[in-house]
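Written out below as structure tokens is the structure these notes cover.
Of the protein chains in this complex, all but one are displayed in their positions.
Chain nomenclature is as follows: A and B, assigned in order of appearance, with residue numbering initiated at 1 for each chain independently.
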Amino acid sequence: MSDPNLLLSFLTKLNALTGGVFLLVAFGLVAIRQMLTCLRLYVFQSLLLAISALILGYFYGSIHLFIVAGLTIIAKVLLIPWLLRHTVGYESYAKREISQAINIPASLLIALAITVFAYYIAVPMLAAAGAGRFAWVNLPIGLACLILGAFAVTVRREAVPQLLGILAMENGAFLAGVAIAPNLPLFAELAAAFDVLIIALVMGLLTMKIHRTLGKTAVGELIALKED
Amino acid sequence: MLSRIIFNVIQVIVVLAFAPLIKGILNRLKENVQSKRGPSILQPYRDIWKLFHKDEVVSEDSSWIFRFTPFVVFITPIFVTLLIPVLTDYPLFFAFMGDMLAAGFILALGGFFATLAAIDTGNPYGPMGASRTRMVGFLAEPVFMIVFFTVSFVAGSTIPYIVQKHWVTPLANFFDPSHILTILAFLMLIIAETGRIPVDNPSGHFELAMIDESKGLEYSGRGAALMKWGGAMKFMVLCCVFLNVLVAPWGLAQGPEYWQVLLAIPLILIKIFILLLVLVVIESSLAKLRLFRITEFLGAAFATSVVAMITGLFFM
Partner (left out) sequence: MELLIILIICAVAAALSLIPLGKRFAPVVTLLASLVVFALAILAALANLRGGEVVAVRDWISCDSLSALILLLAAFVGLAAAIFSWGYINAIVGAGDDRKIRRYYSRFNLFLLSLLAIPLFSNVAIVWIAVELTTLFAVFLVSFESTPQALEAAWKFIVLTGMGAALALFGILLLYWGLSLAHHPGAFTWAHLVAAAPQMPSTLRNTAFLFILIGFGAKVGLVPLHTWIPEAYSQAPSPICTLLSGIETSAVLYCILRLLPLFPSGAASRAGLWFIVFGLISTGVAAFLMLKTKDFKRLFAFSTVEHMGIIMVGAGLGTFAAHFGAMLQIVAHSLTKSLCFFAAGSTLMATGTRNIPAIRGLIRISPLAGIFLMVGGLAIAGAPPFAVFLGEFAILKSGVASGQYLVIGLLALFIGVAFFSIMYQINQMVFGSPDVILIDEQSLFGRSTLPRRNILPWTCIAALVVTVIPVIVLGVYLPDQLYLLLHNAAAVLGGSR
């Protein structure tokens, strides 16, 4: 490991592996039926984000990214599951199956198309910017995860998976962010981590209210408000 | 040159000899995990021996395909054994005949004949199992294709011996995302293709729920022995491809010495044993999927393989 080239090559590979698994987890968030598994996948994905931030932080020698990694672990890996358990309540997400607007194989195929589309958008930018090794992995995968999260929000009918979809979108944006904007002001990073927590809290509380008022959390079935 | 031919023969003998043992170990381990004593690990040998000594009953309405199939099922894994690295990390005498795609096609040939034979007798359960096997096969096909494309694209070749070297030179290649994800996809394929839980239950005895097993229901005596032995060899061959080409390309004979080749035999058995442990954990912790959920399992494998391909393409 003394050879700097070997170390660099090893780090890029490791980062790419993290990115690959990150993308796979995003697929899981689109297609897994069990709600609890979805939550765990989200936590795992946040952990991968932290790992990527650590690798890049080590490479750039950037203390910012170490802080980002720490914040990610505290906010997303530890606090969000705790928050959701306390606000949404266990009975809401212990329900096993999530109903979905499009069946799972079809949504997987669409998800694949989305991934290819994300690469199609990202590559011209990477080429124009003359980006480094890390950005070539993180930007397309982050973008793919961003759009996949949006897709998950649209096809899922339950409240908690929709919330996880939005949080996964943020994860995707940040995965791209650690590679392309490693020196974002620290205050912004802190505020962003805090912001994610508030999203989870607010949506969790709202889910609880919906559950209490309507007796279900299948928000996709709420159609009282529409034009006649 | 002569030694290479001999090694090739040794390779075939190893697969012939140890394939039933591996089946036996797997069955025993599974029972042990479920707190049962389980059959002896030599039970598959006894079964095959017993079957060879019994009379064979062949339906009058069946055609030559039914009689011919056990030989095809028995021979195809042996052919594949000639092509792939089981004991050595350099190509042996017959390895020029084909690459990994050829190996896949030859194995598929065995499956094809088994399906035809199942339909041939007119037994109602045969065609049902055959059609289900085909369904799994069709769904697995694109995954197979993409895994092969990814591997050959990343490693720059479809020859297993070159692919296997690519992963470890330099060692950082081993952590290539496409490599790890390909391993994952291939593991799911092996599970689907050899009919293990969660896709199929190999120890089930209920004909309506069978997928893979129902194809051999009509065979007896020598035919059944060959089918069983062939199935065991197919499993071992797939394990060898998975382990020696993708997961752990270490512990193979590197030189032309006899002791090196002989030393590789216990090493490959140990590697397969470790894989068996993993399979047992998977089989014991998952429930069998409903038939129409199998699409989702293979869909997941497909997604994994495509992610492997995409990260591979853009990480070049």
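Quick note on the criterion: a residue touches a chain if its C-beta (ideal position, glycine included) is under 8 Å from a C-beta of that chain, and two chains touch if they have at least 3 such contacts.
Note that this is a predicted model, so its numbers are computed, not measured.
S.K.: List the displayed chains that the omitted chain touches in the full complex.
M.R.: A
S.K.: Tell me which residue among A:Leu11, A:Val160 or A:Ala192 touches the hidden chain in the full complex.
M.R.: Among A:Leu11, A:Val160 or A:Ala192, only A:Ala192 touches the chain that is not shown.
S.K.: Quick one: which of A:Leu112, A:Val160 or A:Ile210 touches the chain that's been left out?
M.R.: Residue touching the absent chain, from the options given: A:Ile210.
S.K.: Who touches the missing chain here, A:Gly19, A:Gly57 or A:Gly177?
M.R.: Checking the options A:Gly19, A:Gly57 or A:Gly177, the one contacting the hidden chain is A:Gly177.
S.K.: Taking the full complex into account, what residues of chain A touch the chain not shown?
M.R.: 121, 124-125, 128-129, 142-143, 146, 149-150, 153, 159, 162, 165-166, 169-170, 172-173, 176-177, 180-181, 183-185, 187-188, 191-192, 195, 198-199, 202-203, 205-206, 209-210, 213-214, 219, 222, 224-225, 227-228
We adopt the following convention: only the chains that are shown with their structure count from here on.
S.K.: Just the number, please: Cα centre separation of chain A and chain B in whole Å.
M.R.: Computed value for the inter-centroid distance: 36 Å.
S.K.: Please output the residues of chain B touching chain A within their complex, sorted ascending.
M.R.: So the residues of chain B touching chain A come out as 170, 172-173, 175-178, 180-181, 295-296, 299-300, 302-304, 306-308, 310-311, 314-315.
S.K.: Which residues, counting only chain A, touch chain B once they are in their complex?
M.R.: 6, 9-10, 13-14, 16-17, 19-21, 23-24, 27, 31, 104-105, 108, 111-112, 115-116, 119, 123, 136-137, 140-141
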